[in-house]
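Following this message is one structure expressed as structure tokens.
Incomplete set of chains, arranged as in the complex.
Per-chain residue numbering starts at 1, and chain names A and B are given in the order in which the chains are listed.
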């Protein structure tokens, strides 16, 4: 029986990236649905729930993608609400790649050594990746600071993290060079997850920083988030520091994405969002 | 050479259910087309007709689905009109599953014993399933009564049946409990094919009915069409009666659907609508 993935995407076209990745993960057939609205989810999911029965149900799964992360979450909610009792299929959400990217970045950082009790800073952390990475590091016992150019925005995101993940992350505002230095004071690790093509961390700040030990950047578009690093760096040692660039993290991200997709088809009741994806990643090598 | 099914669906999205079923029937590739209008059919069908040649043509087929049954019939007409001479591909129509559901229900009823010359009642019979089931039972020689809450609607549907299938079905109106008892007087079998979640046949009427021998219900959403039965009943004996619930019928429906799809690819000139699907079902086991 063929493993069939129903790809739900709120963009006009279902993502080429997600479909190819699904095939590379061993899925037999991907049904691509673009322009999906929450109202249309139930009927599509019913088509997966009521075609195969019993153990065969695990051969049908749902993937929620698309570039709009918050709308994707509504679609995910509609998927799960379509199930009743044991009549359900496995589902994974990775809108805009934010779950697998955040998980891969945190796994890279954690691989250097425990971050428990350490100070971790997520710069430009109000986007989907930063928010998830902050939550996951807090879950690992780090004291996490999430920065934004606006105090109000970082506070709002920290509140969302508290509500969604049940962990504490502290908000911070970065307006100046002096702010950055203050925020990084005593920090063990920093993750840059701001907009593509914007430098958040100048070389002069990080290169001689006395406590910073692990640096990570998910921005692959020059100029990078961390000045003077390379995107392909993957556990690059510079002095006492270990650095991960976007492509170094990206390789692990792809592996995590594929591994999660392949697990969808081993049971019919998986719900893979950030936390569950992180748990799966923990069972994998970090390379 | 890969077996390719061109799925034409008038709904915005091509049905997940129909696509998965096609893969389970052994189709190699399904090309899903949603939002298809009759004007667009010819060009899509030409793409199937003119790509492969000779014997290879039987590896391309067309499936007409969608929830709008009457529009699906117009699409089916446009498909068949696109053919010329031997340059054609096989095609099956099962909009909203109505053909395979009606065929499965009638096959279940007939499996108990001949209905020839017997009185058969189709309650809530003005929908696509009821209309087809009534026609098929009339074709088996039953004296069929088709009921509706409105005499006018049941008369209209009986006239459509006469025109489309060339068989006689008698219209009847059901407004009250007394009407039901009268209509079922002397009946051998009853099929409930009304709207989901509406009870048409009270337990007090059927449970001690002196002549009713076979009961079937295609409604799986509680409350069921026949009061106090279970959807999974499949040749359930209650006293002298044999009862088929929606899921009992549904299992056979799926098998018929898959079997028809698989036959599409054995020749290039099949046209599978209700009658032809019924003929194919007759060659199959009824379980």
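By our rule, contacts are C-beta pairs under 8 Å (C-beta built on N, C-alpha and C of every residue); 3 or more make two chains touch, one makes a residue touch a chain.
All of these numbers come straight from a predicted model, not from anything done at the bench.
Visitor: Since all chains share one sequence and 2 are shown, how many copies form the whole assembly?
Guide: This complex, considered in full, is made up of 3 identical copies.
In this text, only the chains that are shown with their structure count from here on.
Visitor: Need the CA-centroid distance for the pair chain A / chain B, whole Å please.
Guide: Using C-alpha averages as centres, the distance is 46 Å.
Visitor: Provide the residue numbers of chain A that touch chain B in the complex, in ascending order.
Guide: 1-2, 4, 6, 28-29, 31, 33, 36, 40, 43-48, 50-52, 60
Visitor: Within the complex, which stretch of chain B touches chain A?
Guide: Within the complex, chain B touches chain A at residues 12-13, 15-21, 23-24, 30, 32, 254.
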